[in-house]
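The complex appears here without one of its protein chains, the remainder shown in place.
Letters A and B mark the chains as written, and numbering starts fresh at 1 in each.
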Amino acid sequence: MAKSVEIHLKVNGKNHVGHCESRTLLADFLRDHLNLTGTHTGCEHGVCGVCTIFVNGEAVRSCIMLAAQANGAEIVTIEGLSTEGRYHAVQKAFHENHALQCGFCTPGMLATVIDFLKTNPSPTKPEVKEALSAVLCRCTGYQNIVKAVMEAAADMREGTVGASANV
Amino acid sequence: MSEANGFIGKSVPRREDRRLLTGKGEFVGDLKLPGMLHAAFVRSQVAHGRIKSVDLSRALECPGVAYAIAGPDLAKLLPPVPDTQLALPKKWTTRVQHTFLNPQQPLLAHDKVRHVGEAVAVILAESRYLAEDAAEQVTVDIEPLPAVVDPEQGLGSDSAFLHEQYDTNVIGDFEVAKGEVEASLAQAPHRMKRRFYHHRYAAIPMECRGVVAAHDERTDSITVWSACQVIHWLRREASTVLKMPEARIRCVALDVGGGFGVKGHVYPEDLLIPFLAREVGRPVKWLEDRHEHFMSASHSRDQTHDVEFGFDDEGHLLAFKDEFIVDCGAWNPIGSGIAYNTAVHLPGPYKFDHFLVRSRIVVTNKVPNAAYRGAGRPEATFAMERVMDLIAVELGLDPAEVRMRNMIPHSEMPYHLGIPYRDGEPIVYDSGDYPESLRQALTAIGGLDAFRERQRAARAQGRFLGLGLGCYVEGTGVGPFESATVRIDPSGKIYLAGGACPQGQGMETIFSQIVADAWKVDPKDVVVALADTSAISIGFGTIASRSTVNLSGAIYNASQVLQKKVFAIAANLMECSPVDLELRNGSVGLVGVPGKELPLARIAKAAMPGWENARPEGVSAGLEETAYFQPPTVTWAYATHAAILDLDVELGRIEIEKYVIVHDCGVVVNPMLVDGQIHGGAVQGLGGALLEELAYDSEGQLLVGSFMDYLVPGASDVPHMELKHMHFPSPLNPFGVKGVGEGSAIAPPVVIANGVCDALSHLKIEFNSTPIKPEQIARAVWGR
Partner (left out) sequence: MKPAAFDYYAPTTVDDVMALLKRHGSDARLLAGGQTLLPMMNFRLAAPEVIIDLNRIPELAFIREAGGQVHIGAMTRQRALEFSPVIAKDLPLLHEAIKMVGHLPTRSRGTIGGSLANADSAAEIPMILQVLEGEVLVRGPDGERTIPAAELILDAMTTSLAESEMLAEVRFQVMPQGALFAVEEFSRRRGDFAIAAVAAMLVVKDGLCEKARIATAGVSSFSSRLRAAEEILEGRALDADAIRKAGEAAGASIEPVSDRNASEEYRRHLTRVLTTRVLNRAAESAKPH
């Protein structure tokens, strides 16, 4: 039936088979069908960026993608960013710089930042601010997030803190 | 650990971070209970009208629908939202002339709809998708009525009335005064009148509201999980509405994705969802979506001030009279709170004798107006700080100089303002140095004279720089109380339960630091339980920048009592006097004799009831103490914000070259977290000044339905902020702290207005309302 779909996908390194309606949003599929509630939804219309995850290595807004479209994809969510209990460089920098308060936008921030740093490993502050403008945060005022990203970028360039094999 | 204050004052990294950074936080939307149903509301698309009928028949036939009910039927079953929280202290009611009417909002609209977005019916289905499908099939027949959109028109006797039992739309009216304002105005060498408008915007946290409820048949008890800042208040109202004792209701807030005041009162949904869970015998989850949030979660600000002020040739403010209207929306969930905050924060850090403020709260066919970071103070500060700049322009003085001349000097602190706070106590600015905060801010922007020179030179080249100032004082840590239970766990760890409700402030970390210092343990050895009525039975909750002040006080009170008990038992075990003992390293030890100590775990064991106890005569069993802190009144934080603006007048775009905040919240528990609060509040303030707007059309249709219309500042829209701190400890609580959660949202709107006016001072343009949009600036200049 074209109103439901079967999807095969890899999430955080694990293979999954799911059945859902064709209209099920990818964010809801992850949260409700796979119980990966680390991905949040802040607007369900693709503006706030809170729902951003990795799909095939790129940051994507999961509230405006159908789960059906993720058939065959490799997905990484916030639950898959740290390896063996060790923070990704960006997670570490967020913690040390108080770059999160309520934590609701944090999953989207992390994915957006990590993807951005892959495309631009030595960003300037204005470039970081521009990249961060993809995700809305109501708590932090962004200042500490900018600081954290500059620090994480430096750490990753110097190889002092690992990235993650997953992303 | 030899220092008296080991952890207070340190930027201890947050314990909350681990779960939030790894996706293991638990927000209300993450809850999954077996058999759970999902709710969707049918909301009015009409601003004002009589409900003729609601037809649920087609909805009930939709796939996966388990239950549906509409307002008219629900009204037979449940009362409206109780208004016990709105009761004003006697000390206030006897001191302030006032009239208040409290219309009580039904849990679903049944006779009339009074704003676009008001809920009329609710559907429960197997998924939110299916519930929304069914909600589309509900027909609501409404006979439209004229919408009251302009509160000034709503004042008229020929206006439509929202709450027809009152024959008026004015549901609040009060006046506060000192001195003789009319006489002083009449005699003042200069007298001016201005209208200031602070527009409607809102908290807009990234997590919308949400409620999950489950009724347990075995114990006939209900658990309500709500993204809520005031869970004890929620339990109290739920008890009334559900006709169940509080003892059988548990209210919990899990991780909350931002509150900022909008989650700081009890909403109809908070009470309806638990009722439905009990009614259908299955857990029920309601997650507000963003579209709903704009039309049903409280808005804020929206005040019009008509100010008349008198001053002398030196720029001294002599008299200040303000008549202001609050556009309250259709209901008034927190009563006098916002309006009265505005009234008493108008005088600010200034010294003058003649003051009168009259406030009217007017209902309109809009979303209800309630608390949002600042809660009435931004509106007050906007008026007074514009007045300071207007005096300066009129007299050809520098706005900084005018403020300096009017500020209460440090030598006159504590300063008796002469009017009561909303707790009924006379306002006393207890500590601080306002002129010094202004001096430091001016230094931080590079010096006033240096800036004026730059400004002159730039203007000669067709570039427009402006200095915007905003000074305010803020009453924080309001009562009536907060609660704490401190218990020594058998493991020797300290357990703290408190009535505060976090939404990202880092309370688990902050209070572990405070308890650690009180008990000489490591913060890691403090277990913190907040936002759960099962953990502590009486509590107040988190609003109004009150939790660090009040919960730290309660921790102190509980710890004082408990420590006496601990020493008594330890003395008994160590065969010495309690006065020879001290707390150190998680133990009780003999003063001056290192190594002679007993770990707290040992004391806890000795305190147990039963045969093996080692309690001395007269000491009760157990090592737990519950205490309350009832602050004598609010304690006054303050700040000066200063910004240098660079205007691109062709486009009307404002570039903030520099933004400086000099802030005093007394003793700082965790500097990193305090800075985070200041950053966040300031950016919300800038959003309100420049971008965020909740506009309505003349029919009461809300013109904002998404983040495409409502512009929340992003990282590229905010300046780097330089923070400086002053620390005058509060004399009103044991730790000397003052609140910091709201403060920095207060000044930015007026800082921007003042900065723009200053940049264009050669054109003598005034900006006396918000938001300040590029087109307004471009228009002001392009004609000239």
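Throughout what follows, contacts are C-beta pairs under 8 Å (C-beta built on N, C-alpha and C of every residue); 3 or more make two chains touch, one makes a residue touch a chain.
Given the structure is predicted, the values throughout are model-derived calculations rather than measurements.
Student: Pick from B:26, B:61 or B:136: which residue touches the chain that isn't shown?
Tutor: Going through B:26, B:61 or B:136 one by one, B:136 is the residue touching the chain not shown.
Student: May I ask which residue of A:9, A:78, A:100 or A:134 touches the chain that does not appear here?
Tutor: A:134
Student: Considering the whole complex, which of A:63, A:105 or A:167 touches the chain not shown?
Tutor: Of these options, the touching residue for the absent chain is A:63.
Student: On subunit B, where is the contact patch with the chain that was removed from view?
Tutor: On the side of subunit B, residues 128-129, 132-133, 136, 289-291, 650-651, 653, 691, 695, 703, 705-706, 709, 711, 713-714, 716-717, 774-775, 778-779, 782 touch the unshown chain.
Student: Since one chain has been left out of the picture, which residues of subunit A touch it in the full complex?
Tutor: 2-3, 5, 21-23, 25, 28, 44-47, 49, 52, 55, 58-61, 63-66, 68-69, 71, 111-112, 115-116, 119, 130-131, 133-134
One rule holds in what follows: only the chains that are shown with their structure count from here on.
Student: So the centre of each chain is just the mean of its C-alpha atoms; given that, what is the distance between subunit A and subunit B in Å?
Tutor: 30
Student: Please name which positions on subunit A make contact with subunit B in the complex.
Tutor: 21, 23-24, 31-32, 35-45, 47-48, 50, 77-79, 81-82, 87, 91, 94-96, 98, 100-107, 110, 126, 128-130, 132-146
Student: Where on subunit B is subunit A touching in the complex?
Tutor: 11, 13-14, 16-27, 29-30, 32, 129, 203-208, 255-258, 260, 289-291, 503-506, 672-673, 675-676, 678-684, 706-708, 712, 714-718, 720-721
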